[in-house]
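Quick one: this structure, given as C-alpha coordinates, is what I'll be asking you about.
Removed from the display is one protein chain of the complex; every other protein chain stays in position.
Up next, chain A:
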Amino acid sequence: MALQDICNFQSVFEDRLTTEYPAVPHGKKIASSYVSGLPFSNNKSLFHFYIPVAEYLDESPIQFGQISTVQNCSAVSSEDPFLTSSSLPTCLPFASSQSVPLPFPMAHGTTTLAFMFQGGVMAAADTRSSCSGLVACPASQKILPIHSHLVGLTSGTSADCALWKRILARELRLYQLRHGRRLSTSGAAKLLSHMLHPFKGTELCVAATLCGWDGGETGPGSRGETTKNQMTELFYVCSDGTRLRGMLFSVGSGSPYAYSILDQGVHWGLSVDEAKSIAREAVYRATYRDAYSGNCVDMYHITSKGWTRRNREDLKEEYYREKERRKHEKTERRDVTFSD
(Lines give C-alpha, C1' and ligand atoms only; values in the text may rest on other atoms or scores of the structure.)
Protein backbone atom coordinates (compact mmCIF):
# COMPACT_ATOMS: atom_id res chain seq x y z
CA MET A 1 0.00 0.00 0.00
CA ALA A 2 1.35 3.40 -0.94
CA LEU A 3 0.84 5.09 2.40
CA GLN A 4 2.42 2.23 4.27
CA ASP A 5 5.48 2.33 2.10
CA ILE A 6 5.88 6.06 2.43
CA CYS A 7 5.53 6.06 6.19
CA ASN A 8 7.43 2.85 6.66
CA PHE A 9 4.37 1.80 8.62
CA GLN A 10 5.33 -1.79 9.11
CA SER A 11 8.93 -1.31 10.02
CA VAL A 12 8.15 1.49 12.47
CA PHE A 13 5.67 -0.66 14.35
CA GLU A 14 7.59 -3.89 14.00
CA ASP A 15 10.79 -2.32 15.20
CA ARG A 16 9.15 -1.39 18.45
CA LEU A 17 9.02 -5.04 19.36
CA THR A 18 12.54 -5.90 18.32
CA THR A 19 15.79 -4.22 19.11
CA GLU A 20 17.28 -2.09 16.45
CA TYR A 21 20.99 -2.45 16.88
CA PRO A 22 23.05 -3.71 13.97
CA ALA A 23 25.70 -5.05 16.35
CA VAL A 24 24.55 -5.97 19.81
CA PRO A 25 26.94 -6.22 22.75
CA HIS A 26 26.93 -9.39 24.79
CA GLY A 27 26.55 -11.45 21.64
CA LYS A 28 22.79 -11.70 21.49
CA LYS A 29 21.53 -11.20 17.97
CA ILE A 30 17.97 -10.23 17.38
CA ALA A 31 16.43 -10.06 13.95
CA SER A 32 15.70 -6.56 12.90
CA SER A 33 15.01 -4.64 9.77
CA TYR A 34 16.50 -1.43 11.01
CA VAL A 35 18.73 0.42 8.66
CA SER A 36 21.25 2.60 10.37
CA GLY A 37 23.58 4.96 8.71
CA LEU A 38 23.64 8.47 7.47
CA PRO A 39 20.18 9.95 7.29
CA PHE A 40 20.52 11.19 3.77
CA SER A 41 21.87 7.95 2.42
CA ASN A 42 18.83 6.10 3.66
CA ASN A 43 16.89 5.47 0.51
CA LYS A 44 13.94 3.89 2.26
CA SER A 45 12.03 7.07 2.74
CA LEU A 46 12.12 10.42 4.42
CA PHE A 47 9.94 9.10 7.19
CA HIS A 48 12.39 6.56 8.45
CA PHE A 49 13.81 8.54 11.30
CA TYR A 50 17.47 8.46 12.10
CA ILE A 51 17.42 7.95 15.83
CA PRO A 52 20.69 8.02 17.72
CA VAL A 53 19.12 6.46 20.78
CA ALA A 54 16.77 4.13 19.01
CA GLU A 55 15.12 2.30 21.83
CA TYR A 56 14.35 5.26 23.94
CA LEU A 57 12.81 7.45 21.31
CA ASP A 58 10.96 5.10 19.02
CA GLU A 59 7.93 5.09 21.27
CA SER A 60 4.48 6.55 20.96
CA PRO A 61 4.10 10.03 22.38
CA ILE A 62 4.50 9.83 26.14
CA GLN A 63 2.56 12.17 28.34
CA PHE A 64 5.15 14.55 29.61
CA GLY A 65 6.47 13.25 32.92
CA GLN A 66 4.22 10.20 32.96
CA ILE A 67 5.51 6.77 32.20
CA SER A 68 3.38 4.66 29.90
CA THR A 69 4.11 1.22 31.22
CA VAL A 70 1.97 -0.71 28.73
CA GLN A 71 3.99 0.16 25.64
CA ASN A 72 7.33 -0.22 27.38
CA CYS A 73 6.56 -3.58 28.94
CA SER A 74 5.50 -5.10 25.65
CA ALA A 75 8.56 -3.72 23.97
CA VAL A 76 11.13 -4.98 26.44
CA SER A 77 9.59 -8.05 28.02
CA SER A 78 10.94 -10.26 25.29
CA GLU A 79 14.48 -9.15 25.93
CA ASP A 80 16.98 -10.17 28.50
CA PRO A 81 16.57 -7.55 31.27
CA PHE A 82 20.29 -7.24 31.71
CA LEU A 83 20.64 -6.49 28.03
CA THR A 84 17.97 -3.82 27.94
CA SER A 85 19.02 -2.09 31.10
CA SER A 86 22.52 -1.73 29.78
CA SER A 87 21.57 -1.64 26.12
CA LEU A 88 23.14 1.30 24.45
CA PRO A 89 23.33 2.23 20.81
CA THR A 90 26.56 0.93 19.42
CA CYS A 91 26.52 2.37 15.94
CA LEU A 92 26.62 6.12 15.82
CA PRO A 93 27.95 7.53 12.57
CA PHE A 94 28.13 10.99 14.04
CA ALA A 95 29.60 9.94 17.34
CA SER A 96 33.06 11.29 16.67
CA SER A 97 32.35 14.94 15.88
CA GLN A 98 29.77 17.27 14.55
CA SER A 99 30.17 17.01 10.79
CA VAL A 100 27.58 19.65 9.95
CA PRO A 101 28.17 23.03 11.56
CA LEU A 102 25.00 24.37 13.08
CA PRO A 103 23.71 27.71 11.90
CA PHE A 104 22.06 28.48 15.23
CA PRO A 105 23.25 28.58 18.83
CA MET A 106 21.82 26.34 21.53
CA ALA A 107 20.43 27.34 24.90
CA HIS A 108 23.13 27.35 27.62
CA GLY A 109 24.17 29.22 30.71
CA THR A 110 22.72 28.82 34.16
CA THR A 111 23.25 28.68 37.90
CA THR A 112 22.16 25.61 39.83
CA LEU A 113 23.25 24.51 43.26
CA ALA A 114 22.50 21.81 45.80
CA PHE A 115 23.85 20.99 49.24
CA MET A 116 23.23 18.50 52.02
CA PHE A 117 22.54 19.46 55.61
CA GLN A 118 20.93 17.94 58.65
CA GLY A 119 17.44 18.62 57.37
CA GLY A 120 17.85 16.91 53.98
CA VAL A 121 19.00 18.35 50.67
CA MET A 122 18.35 21.88 49.47
CA ALA A 123 18.37 22.51 45.73
CA ALA A 124 18.03 25.86 44.01
CA ALA A 125 18.33 27.12 40.44
CA ASP A 126 17.69 30.24 38.41
CA THR A 127 15.13 30.23 35.59
CA ARG A 128 16.79 31.97 32.70
CA SER A 129 17.39 30.04 29.49
CA SER A 130 19.71 32.01 27.23
CA CYS A 131 20.74 31.46 23.64
CA SER A 132 23.99 33.37 22.97
CA GLY A 133 22.82 36.80 23.96
CA LEU A 134 19.08 36.38 23.68
CA VAL A 135 16.95 35.21 26.56
CA ALA A 136 15.07 32.37 24.97
CA CYS A 137 12.91 31.80 28.01
CA PRO A 138 12.77 33.78 31.25
CA ALA A 139 10.71 31.15 33.03
CA SER A 140 12.22 27.78 32.29
CA GLN A 141 12.30 24.98 34.81
CA LYS A 142 15.74 23.67 35.60
CA ILE A 143 14.83 21.56 38.61
CA LEU A 144 12.90 18.55 37.38
CA PRO A 145 11.43 16.03 39.78
CA ILE A 146 12.14 12.51 38.60
CA HIS A 147 10.12 10.72 41.21
CA SER A 148 8.77 11.49 44.65
CA HIS A 149 12.18 11.22 46.33
CA LEU A 150 14.56 12.19 43.55
CA VAL A 151 15.07 15.55 41.98
CA GLY A 152 17.42 16.42 39.15
CA LEU A 153 18.99 19.81 38.53
CA THR A 154 19.95 20.26 34.94
CA SER A 155 22.39 22.53 33.23
CA GLY A 156 23.66 22.53 29.68
CA THR A 157 21.55 22.37 26.56
CA SER A 158 17.90 22.48 27.62
CA ALA A 159 16.69 20.03 24.96
CA ASP A 160 19.27 17.46 26.03
CA CYS A 161 18.44 17.91 29.71
CA ALA A 162 14.69 17.64 29.20
CA LEU A 163 15.01 14.50 27.15
CA TRP A 164 17.56 12.70 29.31
CA LYS A 165 15.52 13.46 32.39
CA ARG A 166 12.53 11.79 30.70
CA ILE A 167 14.64 8.81 29.75
CA LEU A 168 16.05 8.51 33.25
CA ALA A 169 12.59 8.75 34.81
CA ARG A 170 11.36 5.98 32.57
CA GLU A 171 14.32 3.71 33.30
CA LEU A 172 13.97 4.23 37.05
CA ARG A 173 10.30 3.40 36.91
CA LEU A 174 11.03 0.26 34.91
CA TYR A 175 13.65 -0.75 37.46
CA GLN A 176 11.18 -0.23 40.25
CA LEU A 177 8.56 -2.34 38.52
CA ARG A 178 10.97 -5.12 37.69
CA HIS A 179 12.81 -5.35 40.98
CA GLY A 180 10.18 -4.19 43.45
CA ARG A 181 12.37 -1.54 45.01
CA ARG A 182 13.48 1.93 44.09
CA LEU A 183 16.92 2.39 42.64
CA SER A 184 19.22 4.35 44.94
CA THR A 185 20.47 7.80 43.95
CA SER A 186 23.91 6.31 43.48
CA GLY A 187 22.46 3.75 41.09
CA ALA A 188 20.46 6.37 39.24
CA ALA A 189 23.58 8.47 38.82
CA LYS A 190 25.48 5.48 37.51
CA LEU A 191 22.66 4.67 35.09
CA LEU A 192 22.61 8.21 33.76
CA SER A 193 26.37 8.24 33.44
CA HIS A 194 26.34 5.02 31.44
CA MET A 195 23.53 6.25 29.21
CA LEU A 196 25.47 9.37 28.38
CA HIS A 197 28.76 7.58 27.80
CA PRO A 198 28.22 6.68 24.09
CA PHE A 199 27.76 10.37 23.37
CA LYS A 200 31.14 11.37 24.77
CA GLY A 201 32.87 13.50 22.21
CA THR A 202 29.68 14.72 20.57
CA GLU A 203 28.32 18.08 21.43
CA LEU A 204 25.66 16.72 23.73
CA CYS A 205 25.94 18.79 26.87
CA VAL A 206 24.26 17.61 30.06
CA ALA A 207 25.51 18.43 33.55
CA ALA A 208 23.00 17.07 36.03
CA THR A 209 22.98 17.07 39.80
CA LEU A 210 20.84 14.31 41.30
CA CYS A 211 19.52 14.90 44.80
CA GLY A 212 17.60 12.14 46.44
CA TRP A 213 16.62 10.39 49.55
CA ASP A 214 17.12 6.65 49.58
CA GLY A 215 14.67 4.59 51.55
CA GLY A 216 15.79 1.77 53.82
CA GLU A 217 14.73 -0.81 51.26
CA THR A 218 17.49 -0.08 48.78
CA GLY A 219 19.06 -3.42 49.62
CA PRO A 220 22.57 -4.55 50.51
CA GLY A 221 24.23 -1.75 48.61
CA SER A 222 22.74 1.01 50.74
CA ARG A 223 25.02 3.27 52.64
CA GLY A 224 23.01 3.78 55.82
CA GLU A 225 25.53 5.64 57.92
CA THR A 226 23.81 5.67 61.24
CA THR A 227 26.10 8.22 62.85
CA LYS A 228 24.59 11.06 60.85
CA ASN A 229 21.55 9.08 59.71
CA GLN A 230 22.60 10.09 56.26
CA MET A 231 20.31 8.61 53.70
CA THR A 232 20.26 11.66 51.46
CA GLU A 233 22.58 11.52 48.52
CA LEU A 234 23.92 14.11 46.17
CA PHE A 235 25.57 13.20 42.89
CA TYR A 236 26.94 15.20 39.99
CA VAL A 237 26.83 13.55 36.57
CA CYS A 238 28.26 15.11 33.45
CA SER A 239 28.11 14.15 29.80
CA ASP A 240 31.89 13.94 29.62
CA GLY A 241 31.74 10.98 31.99
CA THR A 242 32.19 12.56 35.43
CA ARG A 243 30.23 11.05 38.27
CA LEU A 244 30.92 12.47 41.72
CA ARG A 245 29.34 12.09 45.12
CA GLY A 246 29.53 15.12 47.38
CA MET A 247 27.98 17.36 49.99
CA LEU A 248 27.78 20.51 47.93
CA PHE A 249 27.66 21.17 44.20
CA SER A 250 27.07 24.18 42.04
CA VAL A 251 26.94 23.92 38.27
CA GLY A 252 26.80 26.43 35.48
CA SER A 253 28.20 29.72 34.32
CA GLY A 254 27.18 31.40 37.59
CA SER A 255 28.60 28.70 39.82
CA PRO A 256 31.79 30.54 40.93
CA TYR A 257 29.66 33.28 42.44
CA ALA A 258 27.35 30.76 44.07
CA TYR A 259 30.28 28.79 45.48
CA SER A 260 31.61 31.86 47.25
CA ILE A 261 28.35 32.29 49.19
CA LEU A 262 27.92 28.58 49.85
CA ASP A 263 31.47 27.93 51.03
CA GLN A 264 31.07 30.74 53.52
CA GLY A 265 27.77 29.70 55.00
CA VAL A 266 26.97 26.03 54.53
CA HIS A 267 27.62 23.61 57.35
CA TRP A 268 25.89 20.49 58.52
CA GLY A 269 23.98 22.05 61.41
CA LEU A 270 21.92 24.56 59.43
CA SER A 271 18.22 24.86 60.11
CA VAL A 272 15.80 24.56 57.22
CA ASP A 273 15.10 28.29 57.10
CA GLU A 274 18.78 29.17 57.22
CA ALA A 275 19.46 26.69 54.42
CA LYS A 276 16.68 28.24 52.33
CA SER A 277 17.99 31.72 52.79
CA ILE A 278 21.56 30.73 51.97
CA ALA A 279 20.46 28.95 48.82
CA ARG A 280 18.42 31.96 47.76
CA GLU A 281 21.25 34.34 48.52
CA ALA A 282 23.71 32.25 46.53
CA VAL A 283 21.48 32.19 43.44
CA TYR A 284 20.75 35.89 43.84
CA ARG A 285 24.45 36.78 43.93
CA ALA A 286 25.14 34.56 40.95
CA THR A 287 22.35 36.15 38.91
CA TYR A 288 23.59 39.57 39.94
CA ARG A 289 27.02 39.01 38.45
CA ASP A 290 26.51 36.43 35.73
CA ALA A 291 24.86 37.67 32.57
CA TYR A 292 23.52 34.27 31.61
CA SER A 293 21.65 33.68 34.87
CA GLY A 294 18.71 35.66 36.04
CA ASN A 295 15.00 36.17 36.41
CA CYS A 296 13.61 33.97 39.21
CA VAL A 297 14.81 31.35 41.66
CA ASP A 298 13.28 27.91 42.15
CA MET A 299 13.88 26.00 45.36
CA TYR A 300 13.26 22.38 46.25
CA HIS A 301 13.78 20.72 49.62
CA ILE A 302 14.18 16.94 49.71
CA THR A 303 13.59 15.01 52.92
CA SER A 304 12.47 11.55 53.89
CA LYS A 305 8.93 12.56 53.04
CA GLY A 306 9.81 13.50 49.48
CA TRP A 307 10.42 16.81 47.80
CA THR A 308 8.63 20.06 48.54
CA ARG A 309 8.74 23.02 46.28
CA ARG A 310 8.89 26.61 47.34
CA ASN A 311 7.10 29.21 45.27
CA ARG A 312 9.11 30.71 42.50
CA GLU A 313 10.54 34.05 43.56
CA ASP A 314 11.34 36.94 41.30
CA LEU A 315 14.83 38.18 42.08
CA LYS A 316 14.01 41.65 40.85
CA GLU A 317 12.17 42.22 44.14
CA GLU A 318 15.20 41.01 46.06
CA TYR A 319 17.36 43.54 44.23
CA TYR A 320 15.06 46.42 45.21
CA ARG A 321 14.88 45.21 48.81
CA GLU A 322 18.67 45.16 48.91
CA LYS A 323 18.83 48.70 47.59
CA GLU A 324 16.42 49.83 50.29
CA ARG A 325 18.51 48.10 52.95
CA ARG A 326 21.71 49.76 51.73
CA LYS A 327 20.08 53.17 51.69
CA HIS A 328 18.78 52.59 55.22
CA GLU A 329 22.23 51.54 56.43
CA LYS A 330 23.83 54.57 54.87
CA THR A 331 21.45 56.97 56.63
CA GLU A 332 22.00 55.11 59.91
CA ARG A 333 25.75 55.37 59.58
CA ARG A 334 25.50 59.05 58.87
CA ASP A 335 23.41 59.56 62.00
CA VAL A 336 25.95 57.67 64.10
CA THR A 337 28.90 59.75 62.90
CA PHE A 338 27.06 62.97 63.53
CA SER A 339 25.93 62.01 66.98
CA ASP A 340 29.39 61.43 68.52
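What we mean here is this: a contact is a pair of C-beta atoms (placed from the backbone, for glycine too) under 8 Å apart; a residue touches a chain by one contact, two chains touch by 3 or more; residues count from 1.
The working rule: contacts and distances are computed from a predicted model.
Per UniProt, the protein behind the absent chain is "Proteasome subunit beta"; the candidates were "Proteasome subunit beta", "Sorting nexin", "GPI-anchor transamidase" or "ATPase ASNA1 homolog". Interface note: of A:Thr111, A:Ser140 or A:Ser293, the residue touching the hidden chain in the full complex is A:Ser140.
Only one residue in the set A:Leu204, A:Ala279 or A:Leu315 touches the chain that does not appear here, and it is A:Leu204.
Contacts to the hidden chain, counted on chain A, fall at residues 3, 6-7, 9, 12, 39, 46-47, 49-52, 57, 59-64, 94, 98-107, 131-132, 134, 136-137, 140-141, 157-163, 202, 204.
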